[in-house]
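The following block contains the structure, expressed as structure tokens.
The other protein chains are all here in position, but one chain of the complex has been omitted.
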Amino acid sequence: MASEPVEEEYISDIGPPYFRDMLPPVIKNNYGKWKYHEVLKPGVLVHVAESGDKVYTVRAANPRLLSIYTIRELCDLADKYCDGYIRFTTRNNIEFLLTDESKIDDLIKEVEELGFPIGGTWDATKAKYSLSNIVHTQGWIHCHTPAIDASGVVKSIMDALFDHFRNMDLPGLCRISLACCLNMCGAVHASDISLVGVHRTPPVVDDDAVRRTCEIPSTVSGCPTGALRPDMKNKTIKVDESKCMYCGNCYTMCPGMPCFDPENGGVAILVGGKLSDARAPSRLSKVVVPWLPNNPPRWPEVVDTIKTILETWAADAKPHERIAEWIDRIGWEKFFEKTGIEFKVQLIDDFRLPRHTFRTTTQFKW
Amino acid sequence: MASEPVEEEYISDIGPPYFRDMLPPVIKNNYGKWKYHEVLKPGVLVHVAESGDKVYTVRAANPRLLSIYTIRELCDLADKYCDGYIRFTTRNNIEFLLTDESKIDDLIKEVEELGFPIGGTWDATKAKYSLSNIVHTQGWIHCHTPAIDASGVVKSIMDALFDHFRNMDLPGLCRISLACCLNMCGAVHASDISLVGVHRTPPVVDDDAVRRTCEIPSTVSGCPTGALRPDMKNKTIKVDESKCMYCGNCYTMCPGMPCFDPENGGVAILVGGKLSDARAPSRLSKVVVPWLPNNPPRWPEVVDTIKTILETWAADAKPHERIAEWIDRIGWEKFFEKTGIEFKVQLIDDFRLPRHTFRTTTQFKW
Amino acid sequence: MSDEEFPLLSELKKGPWPSFVKEIEKTAEHKPEIKDLLKQLERSYEDKITYWKHGGIVSVRGYGGGVIGRYSFLAKECPGIAEFHTMRVNQPAGYFYTTEALRKICDIWEEYGSGLTNMHGSTGDIILLGTITKNLQPCFNALAKAGFDLGGSGSALRTPNACVGPARCEFACYDTLELCYDLTMTYQDELHRPMWPYKFKFKMSGCPNDCVAARARSDFGIIGTWKDEIKIDQEQVKKYAEEGVDIQKQVVEHCPTKCIEYDPEKKEIKIDNENCVRCMHCINVLPKALRPGDEKGACILLGGKAPILEGPVMGWVIVPFIPADELADFVKDLAEKVWDWWDENGKYRERVAELVERLGMMNFLEAVELEPDPRMVKHPRENPFFFWREEDLKPRTDPWKIWREAEKGL
Partner (left out) sequence: MSDEEFPLLSELKKGPWPSFVKEIEKTAEHKPEIKDLLKQLERSYEDKITYWKHGGIVSVRGYGGGVIGRYSFLAKECPGIAEFHTMRVNQPAGYFYTTEALRKICDIWEEYGSGLTNMHGSTGDIILLGTITKNLQPCFNALAKAGFDLGGSGSALRTPNACVGPARCEFACYDTLELCYDLTMTYQDELHRPMWPYKFKFKMSGCPNDCVAARARSDFGIIGTWKDEIKIDQEQVKKYAEEGVDIQKQVVEHCPTKCIEYDPEKKEIKIDNENCVRCMHCINVLPKALRPGDEKGACILLGGKAPILEGPVMGWVIVPFIPADELADFVKDLAEKVWDWWDENGKYRERVAELVERLGMMNFLEAVELEPDPRMVKHPRENPFFFWREEDLKPRTDPWKIWREAEKGL
């Protein structure tokens, strides 16, 4: 329902503010004319323009869920050090842009006092990479379909991997992402390490809810495995549980059939995705752990597994080598051996025509 | 129908002769005890056993379609030079096995006089490879489903590429195979270069023949694209021509619906398949020309295209580099550029879930 | 707030990473009803289940999207969040803000909402997290006055997003921010009034490093690249070498096509540009010495999306290269053709990638008037099952006629 109308000149479709009105002068003046950049220390970059102008970037962590009261505090710092400009990154870090190098350390001090550690940068020239923020989703904070929480898992992981955010001590870029259900709003399908909330039980149909709230034919035809059948007599939907792989699409379409199950839902872990085309071409992530328990408030099994993967890679990878490239070199069998992760039968694709994922070569290692 | 019964003690299920009874003594004596081999010249190998014994192999071409009168002549030579033993290879070449090196040249002379040129070997140590025989199928000689002839196309190609059979002048192994329809009895789906007879028009249903000879439900459900519908009233089958991709499976199952069309049928060409795991892993062939005309008796368009592909690769490849590996190095866009073959829209997969064949990287060449 | 009240959540106030729980607490200090969010969340942590109900359609005047309706199962216990809708506010391209603009948003959200935000949502919007139905329209009006508008939701164009690009990156091959703004403004109607089979996303990265995940997270990814030679400043190469960068090991050995050579004597780099695939690695490592060429532009990838229904899709190349100065017009023209075709042929909740797979690239390329190019495929097809159009064929002969003739004999 539209909320109550307001009678005055109605402004709509104005779109976002023009970004140029939001740019600090040094950016505006050197727009499109940057020459190179350097990483001064973890969390601090300098970009040098053809004009000789320099802009210093100080990058701070961000839980993404921010109170307006915190935003105002951040704005205070931006006013003090950055002439009233502030920026966020595509991974939700906060960026302060300065022109005066001498102010950097003071700024850092104040930002950290506010509770926002500095880091998350990487220096390709030196092959020194820090871990950046985890891209994530709503979880129990706001969504109706999550198999797990989002922010809490992220917090637990980042606490455990915190040093890698502060220091550029990893051999290559490593992006972690999280989505709380298979809709994958965190778009975890192409990250070095990703976590996704998974259900493991078929939907529980509430006939009454289905009757009240669902479009039966489209829900039925929306099931990717054909596990649903309309029960027209009773105006409801029947589930062939043996065909269901718990994707939750039916619940997205029809509130009458949730898959939730506190003990059986959990976390799947994927690795080896990559977005950039640097060196090896970009690619999708692959599932390496089909399920870990949903264990709030700190998800220890999940944190341990992520840590193991990350540290195993970090210790074994050559400079610049991301997880995908590391696995290209060592082979999947060695990935499982080195990380100690068990190769479960669920990791073998059985959706649609999976043959192109099957190993058709005798080239493997022992 | 079983042909007329014969009344005597009935021998059956005896299986093939025991292979050991067919082995020349030098083979029998050194079975499993070979130490190494060398290629003495094109068509001539020597295998040396741990015992010091040597067996010389002289390899000769074979049209595969052999008259018993020719086989007897070959047997005469085998009796004269090889103590009465002869062998064929998995690519249908003929092999004469000798123990007396001094007889090799005389044997070669006589075999060639019979019309069987010597060659088809390769020497990995020197990275010198000759082209071997083309594995092929029945075509118009014996089959009911061919879109093209088999033996005639093979003869035309091998005449054109003959020098490569006689000489080890190619940089890597190159296997050519041919199948006269999509059933692919020549198993051309993993060859360096392959040819397959293709139809391009939907089946023409003869209702009467369907009624007489076909199992309608299984034929209908056998169509991979769901192009068929039973017409139960008329006891026949209807074709949705827009869904048909001319695979011919319905004709295999039901004699009432041939796809044949002399002017529209033709030859598709695939490249880049590989069976061995040497260096790069084995893989399936990819279609690079969706159609060339079926042009007997010498199929000039086909012969030219094969020759172009082979010679372009041979001139450009590094030692040991097979077509698949060459393309890995140069990229598909360069394959089409260098060979001058047009990249047709039909080459983009549209069967089942083809996304894994789409290029998801900006890594390409100009 | 006492930690005994929320023992599980209080665990998440510990540790060095900034705590979202503290952010909620801090908000609740000003807005007591937000304590109910902690209450419900603690309950979710205990019971391991969400307490948010499924959907609920709410909106503002004239818009079909931009608001996600949300109601609590715990309305009785947590009345402060019984209604808790989010508003998706379209971010300025590149996420640059004046503090003035940001403070305005804070003020508005203090007045009409929970005071909680996500900076930012994964599509790119400013997420204003939690308000009641009654406040939606006034909040929208206030935002509009402050120069902000809603982003997309539902079966609509979603808020376009871009990497920082030319604003602060030397690698940008086209103006990602300008294009992002241009598309957002041109398609306000598509953004605000859902009318397609499903959602559609644009994302723009200025170079193949893809800092905004365009190829994986948008139906229409626009990724900067160039066509001519990499520019080399040999002086800077020397300097890097002298500063101790092991160019052979760090650069040459990582080049995917082995097309870059380093001469350790002369301390010079040579690139065989014909074999360069513009992966960016050498440029990334030696930004002072190497730069993308002058013939800049972008590559367009179609179809990136999450796994529901047919598995995840990484966008694939449909246009290998468009020069930067033709990009905006080209993108609009092409996107509109794509939408027309999708709108006409797409099923309910079928993303464009899934439609292309269902109907085939031949059909798609014809509809949007693109020529096939080997750069569109990792490799050509492995099955020989292709379709032909009538114009490709000669007149049909009936095999039965030939055979019946034959059967008759001479």
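Residue numbering begins at 1 within each chain, and the chains themselves are lettered A, B and C in the order written.
Keep in mind that, in the parts below, a residue touches a chain if its C-beta (ideal position, glycine included) is under 8 Å from a C-beta of that chain, and two chains touch if they have at least 3 such contacts.
For clarity, every value in this text was computed on a predicted model and none was experimentally measured.
Engineer: Given the contact rule set out at the top, which of the displayed chains would the hidden chain touch in the full complex?
Structural biologist: Those shown chains that the absent chain touches are A, B, C.
Engineer: Among A:D261, A:D277 or A:E321, which one is in touch with the chain left out?
Structural biologist: A:D261
Engineer: May I ask which residue of B:R211, B:K235, B:K338 or B:R352 touches the chain that does not appear here?
Structural biologist: Only one of B:R211, B:K235, B:K338 or B:R352 touches the chain omitted from view, namely B:R352.
Engineer: Have a look at B:G43, B:G186, B:G272 or B:P290 and name the one touching the chain we're not showing.
Structural biologist: B:G186
Engineer: Which parts of subunit C face the unshown chain closely enough to count as touching?
Structural biologist: Touching the missing chain: residues 43, 47, 49, 51, 73-77, 307, 311-312, 382-385, 399, 402-403, 406-410.
Engineer: Name every residue on subunit B in touch with the hidden partner chain.
Structural biologist: 1-6, 8, 10-19, 21-24, 27, 31-32, 34-37, 47, 55, 57, 61-72, 75, 78-79, 84-90, 92, 94, 97, 115-117, 124-127, 135-137, 139-146, 149, 151-152, 155-156, 158-159, 162, 165, 179, 182-187, 189-190, 213, 218, 222, 224, 247-249, 251-253, 255, 258, 260, 262-263, 265, 273, 275-285, 294, 296-298, 319-320, 351-352
Engineer: Contact with the hidden chain only, please: which subunit A residues?
Structural biologist: 182, 189, 196, 198, 200-201, 204, 206, 224-225, 245-247, 258, 260-264, 268, 270, 272, 284-288, 290-291, 329-333, 335-336, 343-351, 353-366
Note that in this section only the chains that are shown with their structure count from here on.
Engineer: Farthest from subunit A by Cα centre, which chain is it? Let me know.
Structural biologist: Of all chains, B has its centre farthest from that of subunit A.
Engineer: Report the inter-chain centroid distance for subunit B and subunit C in whole angstrom, where each centroid is the mean of the CA atoms.
Structural biologist: Centres of subunit B and subunit C (C-alpha means) sit 46 Å apart.
Engineer: What is the distance in Å between the mean C-alpha positions of subunit A and subunit C?
Structural biologist: The mean C-alpha positions of subunit A and subunit C differ by 13 Å.
Engineer: Can you list every residue of subunit B that touches 2 or more other chains, as numbers and ranges?
Structural biologist: 353, 356, 360-363
Engineer: Specify, in ascending order, the residues of subunit C that touch 2 or more different other chains.
Structural biologist: Subunit C, residues with two or more chain partners: 208, 215, 256, 277-279, 310-311, 314.
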